[in-house]
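For this depiction, one protein chain was excluded, whereas all remaining protein chains were kept in their positions.
Which chain is which? They are A and B, in the order written, and residues in each are numbered from 1.
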Amino acid sequence: MSDATAEAAPPEATIQPVDAETPFQRFVSEFLDSKVATAAFLFLLAIIALAIFAPWITPQNPYDLAQVDVLDGRLAPGSEAFAGYTMWLGSDGAGRDLYSAILYGLRISLSVGVTSGLIALVIGMAVGLLAAYTGGRTENVIMRIVDLQLSFPAALVALMLIAILGKGVDKIILALVVAQWAYYARTVRASALVERHKEYVEAAACLGISHARIVFRHIMPNCLAPLIVVGTVQTASAISLEATLSFLGVGMPQTSPSLGVLIANGFEYMLSGRYWISVFPGVALLVTVVSINLVGDHLRDVLNPRLNTGGGK
Amino acid sequence: MSKTLEVSGLKTHFFMRAGVAKAVDGVDFSIGPGEVMGLVGESGSGKSITGFSIIGLIDPPGRIVEGSIRFKGAEIANAPEETLRTLRGNRIAMIFQDPMMTLNPVLRVDTQMIEALQAHKKIGRHDAWTKARDTLGLVGIPAPDERMRAYPHQLSGGMRQRVAIATAFLNEPDLIIADEPTTALDVTIQGQIIHEAQELCRRSGASLIWITHDLAVVAGIADHISVMYAGRIVEQGDIDDVIDRPAHPYTVGLLGSVPTANNRGQKLYQIRGMAPNILALPTGCAFKERCPRRSPDCETSPEATTRGEKIYRCHHPHLEAVEA
Partner (left out) sequence: MSAPLLEIRNVSKRFVRRLDLAGKIASRLGAGVSEETVHAVDNVSFSIAKGEVVGLVGESGCGKSTLGRVVAGIHKPTEGQVFFEGQDVAALTGARKREATLAIQMIFQDPFASLNPRMRVEDIIGEAPVYHGLTTRAGAASYVDEIMTKVGLDPSLKKRYPHQFSGGQRQRIGIARALAVKPKFLVCDEAIAALDVSIQAQVINLFMDLREEFDLTYLFISHDLSVVEHIADRVVIMYLGRVVESAGTENVFERPVHPYTSALLAEAPRLDQRKRAFVPIKGEIPSPLEPPHGCHFHPRCPHAVPECSADPPALETVRTDHVAACHLRGRFV
């Protein structure tokens, strides 16, 4: 068999890769496999678009006093406003078109939820990475704080903070961040711990690459998948938490009425049969939160197996 | 003597979005009582799926699309689940690479083994216990009385595999399919387990199919060998005949690429390229892109050719070897 030893050199060069799909393409095609999640995702996109384009697609800016007429107050859905357009969802006590108010409220709810979610994500990620990478005492201290924080209900933490800090948009966002960062920190630490002991991280250390670069270039990108899942679910809960606070009257001020504020404002009319003032903003809130959660749940299903296999055989 | 198992034309395919994976695509072999057959091949060549097809453990999207599996003369391919269940663990047993596939982590060894016995036989608890203990002793477990009371996690990997093997032999099956049972174990432990499996087969007259990717292990244990490539057996025959006088270019390549004392320090023979993707097999011979003897004939799929004891699928076999 010795003649065969001279077989031509590096043969693999001619072979094409086994799998031509990029991870992202595969992710997309797997995500689209679920009809429910795809529908929820499209729905969510529509909601976001409505919120963003509210000023251009609503008949009224509900917070421009010049456009609101008190005489339009508490009109039933489908009534015609003094200015001539139809109020399909009726109007509230102050004469604001509910359709317009909901879209503007959605804008505020979404931006408060997303802003606080993003800040909490960044803080939680930094803390989680630090804990996982340093290990030892630092990690112990950080994780005990996280455990402590997670043992209180988020709403309670937020309420206590508001009680201390007072009202205001910035305070609400701060309270939401404090109530949520620990979830992110725990998630990131768990996946960073797994990644940290993988051989590619050891290889990077062998190659003399700095700790900071190992953490941010190597470990962090591999922890993003679970973070995205937690991020969607947490954004949904930030939105409902903000609504809860606002409903209790300690949340967003009347000058920037989120969906929660709208629900609270309409509540006093419930008993008099003018259900729409509270119910329609409530439905908007529900639909938003549910579609975010549906998307998040399916993201988890699609992303999870990928975390371990790395796309193996 | 009649055969314990006769497999012919077996095709097991997986129907997936990306296409049809022909994991097993026309496999024929048979095995007589007390014989040991080594089934070797690279990762993904269909060894495990062949084993699973025999014991009827193919889950959708996979199914046996063609072929017959005759166990002691009775057809069991696509047999009703009930028939298979009474065979499995009783007349046919399987041992896996990971012993935890057969062992239940929350039950003690004795509980599991007694259950395995009582599931197929009318036997008293005490007799069952004694029998289980004796079988543990047979597979070389020291102090079997003590180990009977252990939970699987309290045992080392080698011990667990022995318990799995003992469980497989409990009902004195006629056929045992061992799927890479020693791959995860150390050399010295592997040696012990091969030894014990051989002994048990000799004693009970069971037929053994030993699945592995390690030719040297097969050489040490088997009477016959079947070499699989991309879902087909490309060469089979008596162990000495195949290893000393391989006919198929793939077998020749595999044997040549094993480092031995004779080629120390020299470059090893290497089969070029890599195993084809079974979702997109080339037409004709599946090995043609890696084959040094390829010719235009190889665009058609080679049929199985029998020559003496040996069967191979190749248009240009190393016949000089076969005839010698």
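FYI, contacts are C-beta pairs under 8 Å (C-beta built on N, C-alpha and C of every residue); 3 or more make two chains touch, one makes a residue touch a chain.
None of the values given here were measured: they were computed from a predicted structure.
Considering B:83, B:192 or B:301, the position touching the chain not shown turns out to be B:192 (whole complex).
Set against the missing chain, the residues B:243, B:286 or B:311 yield one that touches it, B:243. Although one chain is not displayed, subunit A still touches it through residues 9-15, 17-23, 198-200, 202-209, 213, 217-218, 221-222, 309-312. Even with one chain removed from view, subunit B keeps its contact list with that chain: residues 42-43, 142, 156, 158-159, 186-192, 194-195, 198, 213-217, 219-223, 239-240, 243, 253-255, 257-261, 263-265, 267-272, 274-275.
The working rule: only the chains that are shown with their structure count from here on.
Centroids built from CA atoms put subunit B at 50 Å from subunit A.
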